[in-house]
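First comes the structure, then the notes that go with it.
Excluded from the complex is one protein chain; the other protein chains are retained at their positions.
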Amino acid sequence: MRIESPKQLAALRKDLLAKDKQTTKKLMVCCGPGCLANGAGKLVTEFRNTLKKKHIKGISVEILKETGCHGFCEQGPLVVIEPEGIFYTHVKPADVETIIEESLRHDYVIDGLLYTDHRTGERKRTYHDIDFYSKQTRIALRNLGKIDQYSIDDYIMHGGYQSMAKVLTSMTPDSVISEVKTSGLRGRGGAGFPAGKKWESCAKADDWPHYVVCNGDEGDPGAFMDRSIMEGDPHSVIEGMIICAFAVGARNGYIYVREEYPLAVQNLQLAIKQATDYGLIGEKILGTEFSFEIKVNRGAGAFVCGESSALMKSIAGEVGEPRAKYVRSVLKGLHDHPTVLNNVESYANIPVIIDKGGEWFAKIGTPKSTGTKAFSLVGKVRNTGLIEVPMGTTLREIIYDIGGGIQDDRPFKAVQTGGPSGGCLPDDKLDLPVDFDTLTDAYSMMGSGGMIIMDDRTCVVDVAKYFLKFLVDESCGKCTPCREGLYQLHALAQKISDGLGTEDDIVKMEKLSDVIIMGSLCGLGKSGPNPFVSTIRYFRDEYLAHIKDHKCPAGVCTALIRYDIIPEKCDGCMACIFACAVNAITGRKGKVHTINQDICTKCGACMAVCRRHAVEVS
Amino acid sequence: MNSRLVVKPNLCIGCRTCELACSFTHTVDGKPGRSRIFMLDGGYDKLWVTVTCLQCDDPACVKSCLVDALRRNEVTGAIELNQEKCVKCMACVAACPFGCAILDSGHNQVVKCDLCGGDPACARFCPTKALEYQPIAQTQKAKKVG
Partner (left out) sequence: MATVNITINGRVVRAEKGEMLLDVIRREGIEIPATCAHKAVEAFGACRLCTVEITKDDWKGWKNYVTSCLYPVEAGLIVFTHSQPVIDLRKTLLDLQLARHPNTPLIQEMAAQYGVNKTSYEELPDADDCILCALCTRVCDTMGFAAISTVGRGHGKKVAPPLDQPPPACVGCLACAQVCPTNFIKFTQAGAHREIWGKAFDMITCTRCGKAVITKEFAENLSANRNIPREYFDVCDDCHRKELAGTMGRIANWNREEVTR
């Protein structure tokens, strides 16, 4: 079916809404990456099969929706029953029968599957009652968990493509751009360049054709915001891109998705096909003169291809290496033509901005960083998952109120924002309101929105070393400072972590960092030394402990620690003996065990298995 | 392009002054390079022929150059080789049907006649006027006379 006019689109939506009213209940099964990994796929099959067998009035397979990521990955697989919003956690296929019988046939709530607040021990009935959700404001993630990720009808029913219709029929490219400018939306990929300004420069460039590109090459370790949007709500990205294309006069668009996101590629391609079938992409969209096509490009697994100029080279089929941007890609981008490149999350915000107006959007967040930002909370935080909060929310609110604090209530040590080239912020920055500028001022950065939370058992030298290694491997290798400089920086960090460093090494690293920042060609190199620069700024003492005292305070750097068994605590259960991969532990049952330091590889397996906490690290 | 290098074998005495003039004129580092003009045996008694680039109208060397290092100087009409651009693939050396682009192995560069920018040294130093750099009108006239 092809939708020929905005009227037809409105009629379709009306039909869908009417049809939707007939179903009393909806069963949302989270099929986000986290829940899928925990077996949501089996759960869906089980629900489908069981629903087919049962004949309950008003309840059929139709009510089952495979939604995108609900965000609360820690508790997955998640099942939500609408309209009440009953929130079931850790659902197993065995629970399916019960859920259908109790909660769908009748309105009973199964207590055992509810979320328990870790502080009060109280069971929460619906997700509205859970801090993790109630403290969020969702714009880019608005549809995640609410719509079926495979259904364009669901998207349209929830107001999808209405903004596009509005733009195509009642707005001019200029008015779209001015609306986006009013909204103050800044690029969500990390740099925070005002999107409206970018669109305006591209629209003005008198060199045709223009291109619209969506950056879905989310490569930061521990970041999955864009992935979740592309998988769970692909149409919002597509709609954002169409609106952008209309504003800048582009006819072709590309979505560049990293190869490691097969489901995102699949869902985007499905969405493009659905939209094309409806005539929402292609020639003469909604009967207007505007035509636009979108192609999905798969990256080949290079982190650097998330950098805009490398990404465009990669789309063009060249080696994914950045170029110097003395001429900006807005003027000379893909195929050397004016190109707007925005991040997935930026595009996902666009339909809402058009729908509710730029002024509405600008009221959310802080004056200079408007709107909301999605973050993925990972690391030693209690509630790992995907969240979206208004700009200006403090780190403390994010980590403690939404994130539920640190796992096992250990002390907070640092939060790493902005991916590998971002920075680590210590506890005295916890009350920092998070926006583009405050993070930059605190020598970190917004980045794409990954937040890695670390507790006292994380060694910052080790963290710096890890991220430097990541960047050494993921540097494109084109320019000397990044390729060789980061390599040497990592070598020096390794030296310190091995307990062989000197204070001169720190001075050397600082000087080298300056050169890498000053001399590198692209953003990856220019921010490459950040893992070191930010940790040395806030955690110099810890570096010095490695150098002067030859100690790793967090007990991580293997060259500087030893594991010992406390004889008073050991009951000779032999668990550690079996756990040790290198047979470094000796002892007989019932007798105190000992660790042979010459053989021990300091993997920590003994400590992990000891129920009596008899293994200590020093 | 107003003038051409005219070769008159019958006036040539085989002294090779042209070759010397050429190699010294084009030398930058003090050691004479290979001459871009060649005094060759004409195949008859006391007949010598000097051969150098004919600056063809449809030059094979220019067509063969894949990095655009060979271009005609519109002022002198000479096809000039931009040494900074040359990648020494030897395509022009092989493609020239007159063998007038050559490798100067001493300097490891490809060389060819560039008419010395409009005042060819070979003609200037030729004692018998067997080589002359003449205005085109005059060469046409000479042709007519036969």
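A and B are the chain letters, set down in written order, and residue numbers restart from 1 in every chain.
Everything below uses one rule, namely that a contact is a pair of C-beta atoms (placed from the backbone, for glycine too) under 8 Å apart; a residue touches a chain by one contact, two chains touch by 3 or more.
Please read all numbers here as calculations on a predicted model, not as lab measurements.
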{"item": "Residue among A:94, A:324 or A:581 touching the omitted chain", "value": "A:324"}
{"item": "Sole residue of A:41, A:159 or A:519 that reaches the chain not shown, by the stated touch rule", "value": "A:519"}
{"item": "Chain not shown: contacting residue from B:2, B:82 or B:128", "value": "B:82"}
{"item": "Candidates B:13, B:75, B:94 or B:137 - the one touching the absent chain", "value": "B:94"}
{"item": "Interface residues of subunit A (partner: the chain not displayed)", "value": "302, 304, 319, 321, 323-324, 326-327, 472-481, 483-488, 491, 508, 511-512, 515, 518-521"}
{"item": "Missing-chain contacts mapped onto subunit B", "value": "7-10, 38, 40-44, 47, 49, 51, 60, 63-64, 66-69, 82, 84-91, 93-102"}
